[in-house]
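All protein chains but one are shown at their positions in the complex.
Think of it as A, B and C in the order they're written, each chain with its own count starting at 1.
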Amino acid sequence: MGEIQVEAENKKYEPKIAAFLCNWCSYAGADLAGVGRVQYPATIRTIRVPCSGRINPLYVLKAMANGADGVLVSGCHPGDCHYISGNYVARRKFALIKSLLNHVGLEEDRVNFSWVSAAEGIRFAEVVKGVTERVSALGPNNGIFKVVDDGGAAADE
Amino acid sequence: MKISKEKFGQAFDALVADYKVIAPVSDGSGIAFTEVKSFSDVKQDYLNSKLPPKAFFFPQHEKLMSYKKEGKDVTVKSELKVENTILFGIRPCDAKGMLLLDKVFKNDQYTDPYYYERREKAVIIGLGCTKIAPTCFCSSFEISPAGSEGSDLFLIDLGDSYEVEVVTEKGKALADRLALTELTADEQALVEKIKSAETPSKIDVSNTTSKLDKMFNSPYWDTLQEKCLGCNVCSFSCPTCHCFDISEEVRKNEGTRVRTWDACMAPLFTLHGSGHNPRDNKKARWRQRLMHKFNYFVHNNGSMSCVGCGRCIKSCPVNMDIRQVVDGANKAELVVE
Amino acid sequence: MQQNPYLPITMKLVKNLVETEDRLINTFTLEFMNKQDEENFKYMPGQFAELSAYGHGEAPFGIATSPTEPGILKFSVAKVGCVSNALHLMEEGTMVGVRGPMGNYYPIEQFKGKNVVIIGGGFAFTTLRSLAKYMLDDKHRGDYGDITVIYGARNPGLLLYKEELAEWENNPNINLVTTIDRPAEGWTKHVGFIPSITEQIAPSSVDTYAVVCGPPAMIKFTLPVLEKLNFPPERIYTSLEMRMKCGLGICGRCNIGTEYVCKDGPVFSMAQLKELPNEY
C-alpha cells in the first residue's frame, strides 16, 4: 500500500512556501495580483512584515525547520523603500543568508529573494510561479534544517 | 577467574542477540559509547570516552510523554521505553558515577521511572584502567582505577585475556555464559599489581566538606569565577551532573513533553517567571556547582558528587581545573563573621 | 511500583474567573474527572501542583482550595509567563494536566491547640486561603485557638477572594483584618502596609504560630515586627517561591543548600531558613 500512496501523494504534491512580503510593496503587489485576478499557484503562505529589513535570518531558518518546502522573501525595489534604506540593509543580509544556507547543503532554489513593487501584480504572480516550479522540482523539504522526528508527535503530517 | 579475549569476543557477539550492547567506539575525534553489533567494533585500548555513559539512563534529550489535543479534550501517553542493555567497558569512575546518580533519581519520596527502569534492566561490565591519564584523579575519592565498585561484572585486561570478577547477581547471570578458567600465579600477581595502582594526581578532600560549610560568604568565590565562560561543558561531560529542564515540543494539536540536560552554570536555570533570579551571577552559580558536589550532596547522600574522571578538566575551554578549585577552597582563608 | 510521577492527571477547567481588577490574576477551578484521581490526590494546605497547559508547558502553582472542599482544585495564577498566559486564555471546559500534590504543607498538626496568625500580601494569599479554609472547617475549627488573618493588597480591586473575605468579616470564628496600601474611595477598613498594620493589630505571640506569605519586601519588613511581638523563628512559617520543573527533587533548579524547595519545601520555618544560604 505504501507505494500506491506515495504515488498518489506525488501527483498532488504541492510545495508549501512561506512568503515574507513587505507591507508597502510586495504585499501590495500580491494584493494587486489578487484584485486583477491574475492566476498563480496557491502554494504560498503569506506573512506580512513591515519592511524587508525586518526579516530576521531566523525566520527563514524556522520556516525550513518547521517543514516549509521553500521560502520567498520579497520587498520593495532598492531605492523605493518606504523607510528609505530598509531594503538596502536587508540586501546584504539576504545575500549572506542565501550563501550560507547553500553552503551547508540546502538546495539553492529553496530560499528565494526578490523585489516586487506595489504595481507589479503580474510580476508577483510570475515570481510565485517560478519559485513554485523550482521548489516542486526539488520535492518536499527533507533538508538539513527540518526537525525530523523518530515517530513522535513532532513529525509533520 | 579469567577468559581469553577470543572466547570473550564470541560470547559478546552472542549477547548482542539478547541485549542492546553499548561499548566504546572510536568516532574519529575520540571515544564514544555507542551501540555495537560485534566485539570487533569495540575499541579496547582507550582512556575514557569524551562524554560520560550516563546518557544511556538519562539521555540528553528524552521524551517523557506525548499528548494529543482534540477540541477541549486531551489524551496523554507515557513515552517510557526500556530495553535490556549491556554497557561494556565502563571505567570505575563512571561506574561509581552511576551509583551516585542512583541516589539522585531515587530520593526519599520519588523514583524517576525513566532512569530507574533503564538502570534496572542494564548490566554494567566494568573495565579496569591499566593506563591513567594525567587528568585522572579518582583515587582522591576512594575509587581505584581498577576497582569493581558499581560494576556488575568487572574485567581487567591481561593482554590476551580478561580477569573476570563477578560483582553482583546481575553480573553472575552474564558470567554464567562465559567459559571461565583459573588465573595462573603470574596472572594473579599482575592483577594484584593493577589493582593496587592509584592515580598520580590526587586532591585532598578530607576536610573540604566541613570547610565549605563555613564558606558560603567567602571572598574566594569572587575571584574564582572570573575566567569561567559560563558554558555547560563541565556539566554535560560530568558523570554525576543530573540537572535537567522540561519543555514542550508542539506541532499543531500534538506535542511531546521532553526533558533535556540543563546546567546550574546557565543563567536561565533559576530565573523565575517574575524576572527574579536567585542566582543571577556567575559567582553564585560557581558556588552552587562546587557546593553541590562537595558539600550539599555529601550532607544529603553521604558522599561527594565527583568521581575524578577529569573530563571537565580536559574539556574546559579556559582550563578551569576542578582540582585547583577544590584545593583553593581547602586553602582559602575563612572570613570571621 | 508507584505511578509515573511525570504523568499528569487530566482535570477539567470548569471556571476561569478574573480575580482582580487589573485582570492579571485569574482563579481556575478544576474538576476531578473521576473518584480514583481525587483519592490519589490527597493534599494539605500549603502544597502545590504542576499545571500543564498542553501546547505551552507546565508550571508550579500553590493549591488555593482546602482538602475540605471536595471534587475540585482552585489555583489563582498571575499572568507572567508562557504557561500562565495560556491558562488565562483558556476556555472553560478545556482539559488541563495536573501533577501533584507536591511539597510539604503548613504544620497544621503543630498548630493544634494554638492560635494562628496568617499574614498575606498580594496574590501570595492562595495557599493561605487554603490554610484558613481548612482550619475554619467544622471538623477542624475546634482544634485551633484564635485565627487571625491579616491580608493586604495595593488597592481593594487587587484583593483575592472578595466574596469569601466578606463572609469571613461576619464569621465569629475568624478575626479578619484587611488593608490596602493607600486610601481608596469606598474603603472603610485599614489603610497601610502590612508590617505597620501587623504592628498596630499586635497579635499576641503567646501560644501562637505565624504564617507569612507575600512579596519579598513585605516579608522582609514583617519579620522584624513579628520579632518585636516575641514570635520565635521556630513559630514563624513561610512558603518559598522558586523556579521548579520536575517537582520531585531531581531536576536541581530549586536546590538551596541541602534542600530542594519542591520536595523539602515550599514551607519552611524562619528557623530553618536561617540555616539555609540566602539564595531565594
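One rule holds in what follows: a residue touches a chain if its C-beta (ideal position, glycine included) is under 8 Å from a C-beta of that chain, and two chains touch if they have at least 3 such contacts.
Here is the rule we go by: contacts and distances are computed from a predicted model.
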The hidden chain: which UniProt name fits, "NADH-quinone oxidoreductase subunit N", "Coenzyme F420-reducing hydrogenase, beta subunit", "ABC transporter ATP-binding protein" or "Na+/H+ antiporter subunit C"? "Coenzyme F420-reducing hydrogenase, beta subunit"
Which of these touches the unseen chain: A:Cys22, A:Ala68 or A:Val127? A:Val127
Using the definition of touch stated at the top, determine which of B:Thr85, B:Ser139 or B:Ser237 touches the missing chain. B:Ser237
Tell me, which residues in chain A touch the chain that this view leaves out? 57-58, 61-62, 65, 72, 78-79, 85, 88-89, 91-108, 112-115, 126-127, 130-131, 134, 144-148, 154
If you put the missing chain back, which residues of chain B would it touch? 29-30, 47, 50-51, 60-61, 131, 133-135, 223, 226-227, 229-233, 235-237, 245, 247, 249, 258-260, 266, 268, 313-315, 317-321, 323-324
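Keep in mind that, in the parts below, only the chains that are shown with their structure count from here on.
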Where chain A and chain B are represented by their mean Cα positions, the distance between them in whole Å: 46
Whole-angstrom distance, CA centroid of chain B to CA centroid of chain C, is 39
Among the residues of chain B, which are close enough to touch at least two other chains? 67, 250, 255
Per the touch rule, the chain C residues reaching chain B in their complex are 1-2, 4-8, 10, 52, 54-59, 80-81, 84, 91, 93-95, 97, 216, 241-243, 245-246, 248-253, 255-258, 263, 277, 279-280
Can you name the residues of chain B that touch chain C in the complex? 64-65, 67, 69, 72-74, 76, 78, 80, 104-105, 107-114, 216, 242-248, 250, 253, 255, 257, 259, 262, 264, 269-274, 276, 278-279, 284, 288, 291-292, 296, 299-300
